[in-house]
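Every protein chain but one is kept in place in this view of the complex.
Labels run A and B following the written order; every chain starts at residue 1.
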Amino acid sequence: MDETAHGMTIIVKTVTRLTVGLILLFGIYIVLHGHLTPGGGFAGGVIIALSFVHLMLAFGKGVALKKLSRPMASCIESAGGLMFLAIALLGYTGGWFFFNYLTGRGQPFRIFSAGIIPLCNIAISLKVGAGLFAVFMALVFLGVWEGDKK
Amino acid sequence: MNITPLFIVLPLGGAFLTPLLGKRWKYFPGAACNIITFCMLCLSIAAVAMVYRYGIIMYRVGGWMPPVGIALVLDSLSAFMLVTVNLVAFIVAVYSIDYMKMYTARWNFYTLFLLMIAGMNGMIITGDLFNLFVFLEIASIASYALVAFGTEQEELEAAFKYAVMGSLASSLILLGIALLYGFTSTLNMADMAQIIAGRRGSQLLLFVSGLFIMGFGLKTALIPFHAWLPDAHPSAPAPISAMLSGVLIKTLGIYSLMRIFFSILGMTDAVLNILLALGAVSMAIGVFLAIGQWDFKRLLAYHSISQVGYVMLGIGLGTPLGILGGLFHLFNHSIFKSLLFLNSGAVVYATGTRDLRLMGGLKERMPVTAATSFIASMSISGVPPFNGFWSKLVIIVACVQGGRYGYAFLAALVSLITLASFMKVQRYAFYGRLGEKWRHAAEVPFSMRFAMIVMAAACLFGGALLLPSISAPFLKGAEEALLLGTGYAGRVMENLK
Partner (left out) sequence: MTVYLLCLILFLIGVYCILIKRNLIKIIIGLGIMEYGLFLFFVLVGYRMRGRAPILEPDQIIADMVDPLPQALVLTAIVIGLATTALLATLAMRLYEKYGTFDITQIRKLRG
């Protein structure tokens, strides 16, 4: 691997290798505990996206795109939105759109106790995370213009 | 009763599916969009019939009772706006099948288009104030991106201006909502109306009224908040200009103003007079700025400002006949302004230019476009027996009945100047000698012709909406729903049982 060609210095790369997995894990923790602690889908999704952006800043575009390419990001984003809509539509089985139909809800402080809310959080985090990363990718690839334009 | 969420679910589902499948199957986005908008049109006509039979329909999302949960409320005014929006959306979707061949990356267009429709429908049927704001933002951001769709120089500049001014307006609206929440501690519209009815005369309500008139007035492009419209509407692709001018400024602006002022805050004489004055000024200044234009779509954009002034004039009168005239003109303007923008798109498709001085004699090569454009021009100028005549007549009669002779005279004068302006368009674009360059211009493809002919037929027979049997569920129902004022809250509350 060509260490010094792309990205930043070797100190940044070493630290990134250690921390980027932890950032991703922290983001997933915030998403899953959205009904118990502050956070939820939006904040967790942003942290997950930022872990990929961190990877790209430290190592360059090639490595980050190998982990999550642009078509894949678009697919995950649409899948997240569709999952959210499907969960809402399945509420019709309980009688109302967006009804909380899963069992075991209402017990405080347990992680699987809020019905559809953790599933909705996961769907939102997929959409926000992939979407934010795709936006960042689009802005980076747009910046490749020729030097002085008239 | 359970069809109410479908108005949001169908376009939103289509908008999420299109990026997944649209890149692989080239025909999927166009076909899906047309099918979805056709289903929405049928559903909205069914909604009109249902509301006429059952009264106000309320749907509790998730089974949670309002004011804890969000409620979707369908009353006659909502049903009326739904039919307007979905009819124009379907016609524009049919037109886009052939028109968007001029652009690349068509799946982007259909995604944003379906998101805009989902946002507008959501605004119309919601019964919760913050939900209104969220759907307002969905529709607005989709429209900012659609204005910049062609990514030429002028389109990007127009989209930037539109986006900054639109975000400023949305911030003012959010400030108003925050202040109202602090005042009443609830977000449900019916609940808020009942709490405000008991605490009138507070100065906070005056400030909030001012904020909403500024915020929603910018979305409606009333003078003096109109500066973004003459740049944004010509720069968008023609079907999107038709949607923007035809339904977006009315849903985001006029419908929201009516819903907030009539049903929640309670309409006072001061606010009615302000709206009346703004409407009259928009009418006059819009048409005077339009006369000197040589760009076809820019001229149509300035006329949009003027006609929206007519609607505001009708509603600002406050009398039943005035409101009927205003709502009827809202519907008619959606039809004939969309038709005019679709015509301009057909001209651009065939000749590649929007400048009136370069065109000439297109009537021989493009008969369908010329005929429908003639019908639309007669409608907007208020020539009998087209639909524009009936709605302008109702507004002028309402002005005279209310004793406001100055406004009636102004309305008639503006109508005459509109006629002069469109005579100029007809003469330069379609009549006269056929220019050398356009000898090989061809008539536009089938889907565009179909869309324009359907709209022209609606222009021709639109006056029939005033017949008692048709107007009872549709126009008269909407007018009665508005005049109910804060009685809206009472009706919704008794639906809670």
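Everything that follows uses one rule, which is that a contact is a pair of C-beta atoms (placed from the backbone, for glycine too) under 8 Å apart; a residue touches a chain by one contact, two chains touch by 3 or more.
Predicted, not measured: the structure shown is a model, and the values here were computed from it.
K.L.:
Who does the absent chain touch among those shown?
P.N.:
Across all of the complex, the chain we cannot see touches A, B.
K.L.:
Based on the whole complex, identify which of B:F28, B:W64, B:Y103 or B:F160 touches the chain you can't see.
P.N.:
Here the residue in touch with the unshown chain is B:F160.
K.L.:
Which one, B:L21, B:A178, B:M423 or B:A442, makes contact with the chain that was left out?
P.N.:
Answer from the full complex: B:A178 touches the omitted chain.
K.L.:
Of the residues in subunit A, which ones touch the absent chain?
P.N.:
Subunit A touches the chain not shown through residues 37-38, 40, 42-43, 108-109, 128, 132, 135, 138-139, 142-143, 145, 148-150.
K.L.:
When the complex is taken as a whole, what residues of subunit B touch the one chain not shown?
P.N.:
Subunit B touches the chain not shown through residues 130, 133-134, 137, 141, 144-145, 148, 151-154, 156-160, 163-164, 167-168, 171, 174-175, 178-179, 181-182, 187, 231, 235, 293, 298.
Keep in mind that, in the parts below, only the chains that are shown with their structure count from here on.
K.L.:
Between subunit A and subunit B, tell me the centre distance in angstrom, where each centre is the average of that chain's C-alpha atoms.
P.N.:
Between these chains, centre-to-centre, one finds 36 Å.
K.L.:
Considering the complex alone, what residue numbers of subunit B touch subunit A?
P.N.:
Its residues touching subunit A are 2, 5, 9, 12-13, 16-17, 19-20, 23, 59-63.
K.L.:
Any idea which subunit A residues touch subunit B in the complex?
P.N.:
Of all residues in subunit A, those touching subunit B are 71, 74-75, 77-79, 81-82, 85, 88-89, 91-92, 94-100.
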